[in-house]
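Every protein chain except one is present and positioned as in the full complex.
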Amino acid sequence: MIPSAFDYAAPATVAEALGVLADAGDDVKLLAGGQSLIPVMKLRLADPAMVVDLGRIGELSGVRDDGDALLIGAMTTHHQIATDPLIAEHLPLLAKAAATVADPQVRHRGTFGGALVHADPAGDMPAPVLATDATFILAGPNGERRVAAADFFQGYFTTAVDDGEILTHIRVPKYTGWGAHYEKFTRVAQQWSIVAVAAMVRVEGGTIAEARIGLTNMASTPLRATAVEQALVGAPLTREAIATASAHAAEGTDPASDLNGDAAYRRHLAEVLTKRAVIAAAGL
Amino acid sequence: MTITEVGRSRLRKEDAHLITGRSRYTDNITLPGMLHLAMVRSPFAHAKITSIDASAAKSSPGVVAVLTGADVAAEQGSLPNAWPITPDQKAPAHPAIAVDAVAFAGEVVACIIARSAAAARDAVELVDVSYEELPVVLDLEEALKDEVLAHPDLGTNKSATWIFDSGEAGTGKPISEALNGAEVLIERTFYQQRLIPAFMEPRSTLVDPTGEQITVWSATQIPHILRLMLALTLGIPESKVRVIAPDVGGGFGGKLQVTPEEAITVLAARHTGKPCKYTETRSESLMAAHHGRAQVQKVKLAATKDGIVTGLDVHLLADMGAYLGLVTSGVPILGAFMYNSIYKFPAYRFECTNLFTNKAWTDAYRGAGRPEATFAIERLMDELAVELGMDPLELREKNWIKHEEFPFTTVAGLEYDSGNYEAATAKALELFGYDELRAEQVRRREANDPVQLGIGISTFTEMCGLAPSRVLGALSYAAGGWEHAQVRVLPTGNIEVVTGSSAHGQGHETAWSQLVADRLGVPFENVEVLHGDTQTSQRGLDTYGSRSLTVGGMAVLAAADKVIEKAKVVAAHMMEASEEDIEFTDGKFSVKGTDQSTALGEIAFAVFSAHNLPDGFEPNLDSNATFDPQNFSFPHGTHLAAMEVDTETGQVTIRKYVCVDDVGVVVNPLIVEGQVHGGLAQGIAQALYEEAVHDDAGTLVTGSFVDYLVPSAPDLPHFTTARTETPSTTNQLGAKGVGEAGTIASTPAIVNGVLDAVRHLGVKDIKMPCTPSRVWAALEEAKTTGGVQ
Partner (left out) sequence: MASSKTITVEVDDVSYTDDVEPRLLLVQYLRERLGKTGTLIGCDTTNCGACTVHLDGVSVKSCTMFAVQADGHNVTTIEGLARDGKLAPLQQAFHQCHALQCGFCTPGMIMQSASLLTENPHPTEQEIRDGLEGNLCRCTGYQNIVAAVQAAADGTVSSDSTVSADSDESETAGVA
């Protein structure tokens, strides 16, 4: 319950934060909403020598219209994502996924960027973001660099963010008019996803014109269910067609086995939940 | 006496300070110069301690001292087991701080004493303990083989074997007859998974050694027992120990214990001469506070073809864990008398083998033995109904004790004083809409609906009001089962009730006030209930086993009656009448046939001033009473659960839950309903959510609330609760006890419902908790085995 002692800095700007990071050495953690970091520090599963709190950097928070995309500050909370009118209009998938994260108190503190950089395989934000083909904007000692979502998640709790870098914004293309749904499966309400499926579909005249499917907790990183996406394109808007396409959901996955179910069960769940997510997204 | 309070939904007196944050839980209390403790715990489930180097910890900033087992070996004694169930019961020594070896992961090996909690925690990392790992035994079937021993010194994992045989006891026929001649024999093995009580307030103990007496504040259900046991264990005169249970945040049996941490905090205070406080983290609590259930039940039910049960044979393996706590060994025995439940079996045999494993020790958890028994018999009755193609309710009715047959002596030798199973069941069926749900079940089956519907039934009884002292004596329990109360009349006529019951959420302050207000005819508001401090409440046996009202409440009434008798003497003197002519009603003493009367309050002041009392009258009205029940009480009820099973995912949801409980006469319906709701939640949690899981090395995998899944509000349904009222005849109020009813009844109702939903698909059983993955796996297995039962 009591973390190890650490040094603390709360820079007011990204530039200042980068300076602090540059001087801080290796054993440093960035503190965003802290809803994953602080619990592991309390259990002393993490004991950084220094914590750099991003909570005082105003420029990292909020959602902005950026033409064909929304520019979302990394420190925007899950609660903001779930209730923001721009997101509701252009990226309802993110709103729906954010509303399922943990519990209301955690959503008030926990951040979009924090969850993405934490990259927990069972976390609810990475798969939807992957499905949107978002771009991650990183600030570093050598300036800004952009990473595509497909390249961002690299392994268990591992992303493309290097030491000394800060995720500042996520630029997410608009999917205005697409149907969206996040189907999350848990044993109790307040639980990490056992498996979850993020689905977006664009329907045109009774057929599915485009589909984007992201899978949560089906591997060490979030995955795109590309075989399902391909099978859905051009499919008629029927439950049967969606079920047939969803049978490909477990292809290329590598889920873990744990107390909540073994890999075979997770593969099965991926198919069922994909079917349900797509049906809901399509408004059937 | 006019009854205006008993039966009334009084809002609780306890609430005001709890809803405003003026609570007084142990960890809220701070004393000058107070030191903080942190425990160094074994990461291994079984190991020899080869050395401990605490030098770095001792020199860590803020650290005052470090205690190891060796440091306190001469004074720490062995923690108590109060229930040697057989004369040859085996039990390992149980030091508060391990000295030579550890037998479960989480056992304390050293204690840091520091000026701040943070300094104590920091130093935990600095204690260098060398262990030599030993093989672990975790599984009950493995433990039975005695190949790997949890305690090599004992030479066996078997602590004791305890048998009840109706043939030998003379309460029924020999079981062999029933089994050999059975027309139908149902044989099953059920697994009662290990549970964790998970009270919301982590345990905390504060010990002040300054002054002439050691004062112990502790998050405990049992301040009186704790006082006695700490004194005996640590060799302190009982008179020098005061135990206070301030606000206590739930217990459910989990705080019915004399814990290593409590003993260690006393030792630390004694060593430093300063107040010392220890508050566990939730992770420590889940790992090291005692667990519950953990039994394997091998059961055989014999019956005739037309559904008359002829005998029940029970073989239990009960997991003690690594040590015997206060009543660890007796928990299965509490179930032994309940396997026959509400039924008229002619033959019954129960045999239990208590086994040691390298896990945290088990002990009382809400229901303690009785939920396990009820689960087994209610599952068996459903299995028999399926075998015979009978409606499960019809089968139960064929076998249960009819209301006109009470009092009824059961095959387990208990005399059930009262009950009406027909009435409770009829009411439950009406509220549930049984026939409509059965019709919907048929429709869904025929339509091959992906979401199938099942109906789960549990008719149950339990033994409450622990316990008649002579029965406890016959079962080799070390203490009695009485309860004590004192009623004090203050000069103003206000009343103080001192109770030996020790509430930690049950609402005794409110309920006891209602009892006394009626009995003494004083306003509810004028009664104050004092409890939880051995200096105020000197005698008591505390709160557990649904005993407080039926035992403690009766003591309160008996003490109030003595007050009336004393006051009568003074009333007669004041009104110059003879005692025989004095009547007491509604708080007033009056002279028969006259309009002369005097109120209790007036008498109270007259006694206080003592100016004019009868010769030889001792100037006080205060009275003590100790109540020892002559029998248990037997609440019962019928619980019905409509369960939906999503056959695509295995997800189980409760569509509807109806329960009708008969807990006898009710003092406060609001409190009774609250007890039922909470009990249901815990029983449902066993059926669907909770399980303490260990890995192969004996490490607790479900070591936090991330993995030990206590349900929250969206995981539970709205419950429909109702009551029938068949008064108990074993106490003057007619009350029966309600604390454990919901927990005992709900688990089999839920599991029976889940199975009823998927049995037609070929599923025969699902282990608890019925997780989605287990349900799905059972459905998959049924598919591959042909899907036909």
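As written, the chains take the letters A and B, and residue 1 is the first residue of each chain.
FYI, a contact is a pair of C-beta atoms (placed from the backbone, for glycine too) under 8 Å apart; a residue touches a chain by one contact, two chains touch by 3 or more.
All figures in this text were calculated on a predicted structure; none of them were measured in a lab.
Of the candidate positions B:G33, B:P135 or B:P669, contact with the unshown chain belongs to B:P669.
The omitted chain makes contact with just one of the residues B:G250, B:P727 or B:G762: B:G250. Within the set B:L37, B:I97 or B:A118, the residue that contacts the chain not displayed is B:A118. For subunit B, the residues in touch with the chain missing from this view are 7-12, 14-16, 18-23, 25, 27-28, 61, 118, 198-202, 247-250, 252, 281-283, 431, 504-507, 666, 669-671, 673-674, 677-682, 704-706, 710, 712-714, 716, 718-723, 742.
Within the entire complex, the positions of subunit A that touch the omitted partner chain are 1-8, 10, 31, 34-35, 38-39, 41-43, 51, 53, 55, 79, 102-106, 108-109, 189-190.
Simple rule for what comes next: only the chains that are shown with their structure count from here on.
Averaged C-alpha coordinates put the centre of subunit A at 44 Å from the centre of subunit B. Interface residues of subunit A, counted against subunit B in their complex, comprise 1-2, 4-5, 43-44, 185, 187-192, 194, 259-262, 265, 268-269, 272-273. Put simply, subunit B touches subunit A in their complex at residues 117-118, 121-122, 125, 281, 283, 648-651, 689, 693, 701-702, 704, 706-707, 709-715, 771-773, 776-777.
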